[in-house]
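One structure is given here, and the rest of the page talks about it.
All protein chains but one are shown at their positions in the complex.
After this line comes chain A, so read on.
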Amino acid sequence: MTSKQRNLILAIAAIALALVVMAFARPVLGQFWFGMFILSGIFVILALGLNLINGFTGLFSLGHAGFMAVGAYTVAICTLPPDAKKQNFFLEPMNPILFAIQTPFWVALILATVMAGLLAWLIAIPALRLRDDYLAIATLGFGEIIRVVFSNTQSITNGAQGLIRIPTETSVWWSWGVALLMIVFMVRLVGSSFGRSLKAIREDEVAAEAMGINLYRTKITSFVIGSAMAGLGGGLLAGFLGSIDPKMFNFLYTFNIVLIIVLGGLGSISGSVIAAVVITFGMEWLRFLDGSMEAFGYRISGVPGLRMVVFSALLLAVVLFWREGLMGKNELTPEYLSKRFGRRKKVAVASASTTDAVAETPTPSRSDEELDEEANHA
């Protein structure tokens, strides 16, 4: 059996396992955590989109929340039933053309993807002439512009009031089904000639151009695909929450996704998936930190926002000690696992919990001292 055949069998097995998990998640997890499970699927899609832009192409984009908003509003407008539309738009009547639009959920999702992609394309044309920090600032600005525009287009988005009564169609099959589809799509994309050209741009733009890669066009394509995925995720989110408003798509949302891809490893699909699930569940699980606690007989009154402090500390620790994130640029393949754990079995058992895993191949620039430190942490 060649490694290609084996990987195909493993991939099919993994998908089958995922389907089984999806089928039995509700009774096992209970209603609340089942909701988090659905949400984590959405975050997988969002993280993969941003990782394509930031991790694989090396474009520092911070406009993800804006594209999510586009997707979310597209789905909301397309799926809201007429009476709900009337109820929502009480300050100013809805634009009659938009009022007439009524599509099934899956059509709305496709439209959400397309709309976000289109807008990303329009933004990319000027923005992608910039690089690094400047690009980050520009995309951050565009993301905020989208949010501000949505707060003020009363007849289209109902402004700051937001929209309620969006049909909650996002089931576990939708969120994780689309997530699985996106994982397969990303694996295929990254392994293709186009994917290699993205990585080449990330590694060295001048060399990539000398190879004959059209820098500008390739960057735009990557940005559009990644942002379209944000629109898709945003659309699923609208269908999950049932109500949206412009304020929720602020920079903090982008920050959460940046957190996921940095923790998971910039340039790793499996890292994004693992981190998306861990963070979504972790954020909820750590909610007890915000409430009051009893410790050693003392009662500590609740500190709202304490879990964000914990998460920030976590991010800091990752940046300091595991600069490459959970997976680095590696994927969770049998080759990786045997390379990572086969060599030092004893250590592997001790650090079986995924969050303790350290980055794989150390880059040559790291000193031995740093490596020792890593070993100690493992």
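Simple rule for what comes next: a residue touches a chain if its C-beta (ideal position, glycine included) is under 8 Å from a C-beta of that chain, and two chains touch if they have at least 3 such contacts; residues count from 1.
Here is the rule we go by: contacts and distances are computed from a predicted model.
Per UniProt, the protein behind the absent chain is "ABC transporter ATP-binding protein"; the candidates were "Flagellar hook-associated protein 1", "GH3 auxin-responsive promoter", "Heme exporter protein D" or "ABC transporter ATP-binding protein". When the omitted chain is restored, the residue from A:M36, A:A200 or A:V224 that touches it is A:A200. Within the full complex, the residue among A:N214, A:S292 or A:S312 touching the omitted chain is A:N214. For chain A, the residues touching the absent chain in the complete assembly are 193, 196-197, 199-200, 202-204, 206-214, 267, 329, 361, 363-364.
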